[in-house]
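With one protein chain held back, the other chains of the complex are shown just where they sit.
Labels run A, B, C and D following the written order; every chain starts at residue 1.
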Amino acid sequence: MKHTPTYDLECQDLAKNFGSFRAVKGVSFDIPSGSFFSILGPSGCGKTTLMRMIAGFEDPSGGDIRIKGKSVLGTPPNKRNVKMVFQHLALFPMMNVYENIAYGLRCNGVSSAEIKRKVHDVLERIALPDVAEREIHQLSGGQKQRIAIARCMVLDPDVLLLDEPLGALDLKLREAMKIELKLLQHQFNTTFIYITHDQSEALVMSDNVAIMNQGEFEQIGTPQELYHHPKTAFVAGFVGDSNRWSGTVTSSDGTGGQVETDQGLPMTFSAAGGTKINEGSKVDIFVRPEFIHAIRANGANKSSADGDNRLSGVVDSLLFNGANSRVLVRAQGGELVEADVTLTGNNDIKPGEDVELVWSSRQAMCFAQNGGA
Amino acid sequence: MKHTPTYDLECQDLAKNFGSFRAVKGVSFDIPSGSFFSILGPSGCGKTTLMRMIAGFEDPSGGDIRIKGKSVLGTPPNKRNVKMVFQHLALFPMMNVYENIAYGLRCNGVSSAEIKRKVHDVLERIALPDVAEREIHQLSGGQKQRIAIARCMVLDPDVLLLDEPLGALDLKLREAMKIELKLLQHQFNTTFIYITHDQSEALVMSDNVAIMNQGEFEQIGTPQELYHHPKTAFVAGFVGDSNRWSGTVTSSDGTGGQVETDQGLPMTFSAAGGTKINEGSKVDIFVRPEFIHAIRANGANKSSADGDNRLSGVVDSLLFNGANSRVLVRAQGGELVEADVTLTGNNDIKPGEDVELVWSSRQAMCFAQNGGA
Amino acid sequence: MLAQNKTTPFLLGYRLYVVTFFIFLAAPLISAGAFAFNDSLFPALPWQGFTLDWFFGDTEPKLGMFHDRRLLQGLYYSFVIAIFVAALSVFVGTTNAFLFVRGDFPAKNFFYIMMVVPLVIPGVILGISILVLASDTANMMERRFAIELEFLRPGILLVVLGQFSFIATITSLVITARLKKFDETMEEAAYNLGASRARVLRTITLPFLRPAMIAAGIVAFLVSFENFNTTLFLVGSEAPLTITMYDRMAKVGSTPVLNAVSFFLMVGSGLLALMSVLIQRDKTAR
Amino acid sequence: MQKDIKRLSLILLFAPFTLWILLLVVLPHIGMVILSLREKVAPRVYEFGFGNYLEFLHEPIYWNTLIRTGSMSLLVTALALIIGFPIAYYIAKIAGPRARGGLFLLCLIPLWVSDLIRSFGWILLLRETGVISSFLVWTGLIGTPVEFLYNDAAVIVGLVYTVILFMIVPLVSTLDGMDNSMIEAGYNLGGNGFTVLRRIIIPYAMPGIVAGCIVTFMLTAGSYLTPILLGGKNSSWFTEQIYNQFITRFNWEGGAAFGMLLLLFTSLVIWLGLKLSGQTLANTVAKS
Partner (left out) sequence: ETLRLLTWGSYAPDVLVQKFEEEYPDIDVEVTFSNNEEMIAKLRATGGAGFDLAQPSHDRIYAAQLEYDIYKPLDLSKINTDVLEAKLLAGVKENTTIDGEVYAVPHQWGTSGLMAEKTMAPDFSSWADLCDPQYAGKTSMRLKRTILLGTAFSMGENPFEAYSDLEKYQDILDKVADKLIECKANIKAYWKGGDDLSAMMLSGEIVASETWDSTAYKLFDQNENIVFIPPKEGALAWIDTFALPRKAKADDAAYKWINFVLRPENVTLMSGSTGAIAAVQGGKDLLPEDKKAAVNAAFTDADIDNLKFFANIPPGVEDMEGKTLEKIKAATGG
């Protein structure tokens, strides 16, 4: 493999074992300069371990890490130009904001005057020019967040690692910080590697997202790719909400076909992940709630909805959540199907009503079950 | 006022002062039997104080509380048949699950055999039949949650109070518990009063929601009413996401009219909250992102979108979040307007494109500014 | 109920009990302190009028504490001993904290209990056992090798070691508790920002521990200053203040000068205690 | 390399700990055991044997004193708990946040001065012509002065006073860690004040209670000055006998045996206490 300097970070077959437990199992990826890269995966899948290897806090059991094209194996963490924002930020409570930001510069032996200039500069850039003399506990959650980033950015890192930095914030603030983080990355134009188990964070902010599961990357792609063209059942289930059925293929033509679900519902699908699915194989089918239209069974425009899959049922309950409202429909088989609805406040669907659920086979993503994935 | 037994809880002019600080300022409401009632408001607005008065931990400074029609002023907390699920659950760590649930029964002097029956019964109902002998620290977050509810429900309370019980849970679990709580309430068919500052929790679960602000109720209604027909600017801003403009009414006919925003944009609106708005008055206008359609400026069906308000701008960024994706559009005035978009993965709007934002004046909710609300 | 409704007779009674309790706590100190100002040769009623002689008097029989060489010398020795004990205990307390919070070694729990044990050994026994070991060793060395190891004989060093033997437990517990609260990612963060290990220790970890170290030092100082049981057996000719005062009381007869010393100590310790509280209420404590 | 640094620093950290525990605690106690097993047969002549322990067993004075010391220490411990618990509860749960620090500081008052001065203060208060007696005569409550000093009650008051701080501190710290909502939940579920105290607060505070009791008991059983100075003509204390063996009877061997016996006895009591309360030393004393 040739190293072109356009990659800030390259990992190759990176692995980490804790005793006999394989936390990270040979992961490879390259991150282009200046991009926002997220690693999304369930708790315990090895995200933090991976990041700690990049930062130098864990020695890899195998594989290589290259920063700006140069392997950093053997370089101690304080010599790597990779900075990290910790989950609980790890701001130093015994120092004020200025001292926190100046810390890394002092370690590098930068002159006082230079430190002063740089600190004020970075505070300007995070739009907090006046907090230099504040103590850490005098900052709000969002301000702390930004100081933690500034503390790293003032050192001009090649890569900034962020380990679920929003995890500790409350709901409203988290929403706001999502957008803010993205803007900051634009500002500094540095490569960000962002770890999270919250899909909405990963989708909203990232240029590219890696989906991690049990120590391995399942798929790397843009948020849209992952959402609309998941390569594996795991990705389809983990990214975005989905209705999920298991079933058996009754007919298939390579790009799609017919399935009978375990509950006995017939369904048409399109093969996802680009692989042909053979007749008779066990499959999982995923359909996102927003692609299922719920129509009154006796409604006027019943047939107008476009879609080759239909299912009738009774509205069990209505989860009103403004623009993100949803109905739970109990299908004949007895199971609940979720469908997004727009509730405008007049003449909306109500619990107890008979409805018809309609969706297109193009939106029914189907994956062969291999073993028990 | 006559007391019909259909109300499990009635509060009348309930007030609480801490010294000179008025935490709750004369709040009145009635809760019908068996309903799920939420109190939603920002932090510090007095929700917990209100609940503690109902439970009997604080003496009201004024007003009355009636449970099943009978005033409970003067009844000590351990004699009120109102049970409470605390924010951090307050399960007793020195007792196991069985003892936790049995505690209240023992206090009531129920016989051992009866206690045993009831505890196992309630554990069945919360679908955790096998955890009786577990210690509290051996339970997962969601299990703890359910035990805390079971501990109250086993006592057959008239009303169950829940003070942000999901606050301590992580994101995924919180989503799951939302639906679960609602189902449990159906199961037990008991009146639930649920406190939260998370609007999505309140909207999804409740039959009725009271919006609380600075010790007062701004509005009580069903989630849909609050979302679509907010009575005050506070409610419009607090419930659901909104774009918000301030402006001055240039013409008005009682049900709607014309506004010029402070940035100079002309806009038509319909008067919300059912009050006529006079010409020349300062107003706030709210438009929810999902009612704003973003259309390519040079697109084919440019004029097809229906709506009497139009604004052109440039897509600043695109917040992909699956079904809940959103664009930030920089309007001519320079400010950002949020609009929901459905991104299907092919031919979607991209940052930098010129777009036209279109929305109907019926969706532009307008409130007169009184003082500085 | 125990906590809430603010005006019940129960709560009133409770408050009264608390007040009574604090009167109980203060009573012997007040009486010991008050007689320092009694213009009498005996620390006893009746009240003979107010005087400061027991502090500043420079002639017998009313020799004030500031002119009483023996007491001043006792004060000096107490001070020296307490300083050494505090320094040593804080040092060992700190290394113990790192050992037990960061270290990973077999039988850790057992060693931890060993660390706590000195706190529950009666002080008299600690004193005696150290005395016995030290003098047996010294005697043995003298008999076998004709070497006189004077430092093993009762004296300042043994007093310091005796007090240190259990005060180190106190400081270890205090500092360990603080170190447990330390978020280790703070060290990683510093390391990540380019600091060397030594620098991390110096600029992050130790500053974080400092309030606990100071507070532990003050507690160690106070406990050493007032220790009697252990010191009694280990003291040589350089007697610290408590021993001096005891000898004075039991072997000479007390005059209000002892009350004056008590008063002086109360003020001193009070100020120190206040200081330790102020230090612990630092910004990183939350 | 990383490993070596780790090992080295572990050894460096272990050194002070080992020196301390080995040289100042373990070896001295082994020395005591050895000494206690030497029987004196003539001046400067000793033999190995259990004579010093047998002497203890054969002489009711000694074990009576030990039992008396133990039972009075238990009484003092119980009193300290009963008196101290409400105070700790008040500090941790009822006092406002600002009063809390102040009250806590006030609790430390007895620590400001030595045992000696504390006892000295009590003597001035309690003696027949002391402050309390004089005050009571002055108020007319009693006709003639009453002696409050020189009896077991005075010893108990003095000891409770001396040790109560060590009961209150761990109690406050455990109660402090208890979420108020736990108590409220107790009431909310129908418990009255007593139930909540018995079923919730006390079980929760158990580690603190046990820690406080252990330290209090050990301090009491090991105290020397207070029982000597405040005690009356019948008030023997075991530490006093140890002192006597060493100092007045020059019988170091016997004194060492007595010391070991006191240590064994108190350890036994504590072991029993821990067993009965289901706690361990590590999660009680070490936590406070």
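Methods note: a residue touches a chain if its C-beta (ideal position, glycine included) is under 8 Å from a C-beta of that chain, and two chains touch if they have at least 3 such contacts.
None of the values given here were measured: they were computed from a predicted structure.
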Problem set entry | Contact set of the excluded chain (shown chains only) | C, D
Problem set entry | Residue, one of C:I83, C:A138, C:L201 or C:V277, that touches the chain absent here | C:A138
Seminar exercise, completed: From C:K62, C:R178 or C:R248, the answer for touching the chain not displayed is C:R248
Exercise. Which residues does chain D use to touch the chain missing from this display?
Worked result: 43-44, 59, 61-62, 64-65, 123, 127-129, 147, 149-150, 228-229, 232-234, 236, 241, 244-251
Problem set entry | Absent-chain interface as seen on chain C, which is shown | 42, 44, 60, 63, 68-70, 73, 131, 135, 138-139, 142, 148, 150, 153-155, 233, 236-239, 247-254
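Convention: only the chains that are shown with their structure count from here on.
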Problem set entry | Shared interface positions of chain C, touching two or more other chains | 1
For this session: For chain D, write out the residues touching at least two other chains, lowest number first.
Result: 187
Problem set entry | Residue ranges of chain B in contact with chain D within the complex | 55-57, 76-79, 82-84, 86-88, 90, 92-95, 103-104, 107-108, 151-152, 155
Problem set entry | chain A contact footprint on chain C (complex, rising order) | 183, 185-186, 188-196, 199, 203-204, 207-208, 210, 283-284, 286
Exercise. Quick one: in the complex, what on chain C touches chain D?
Worked result: 1-3, 11, 14, 17-18, 21-22, 24-32, 35, 43-45, 91-92, 95-96, 98-99, 103-105, 109, 111-126, 128-130, 132-133, 136, 161-162, 164-165, 168, 173, 222-223, 225-229, 232-233, 242, 245-246, 249, 254, 258-259, 262, 265-266, 269-270, 273-274, 277, 281
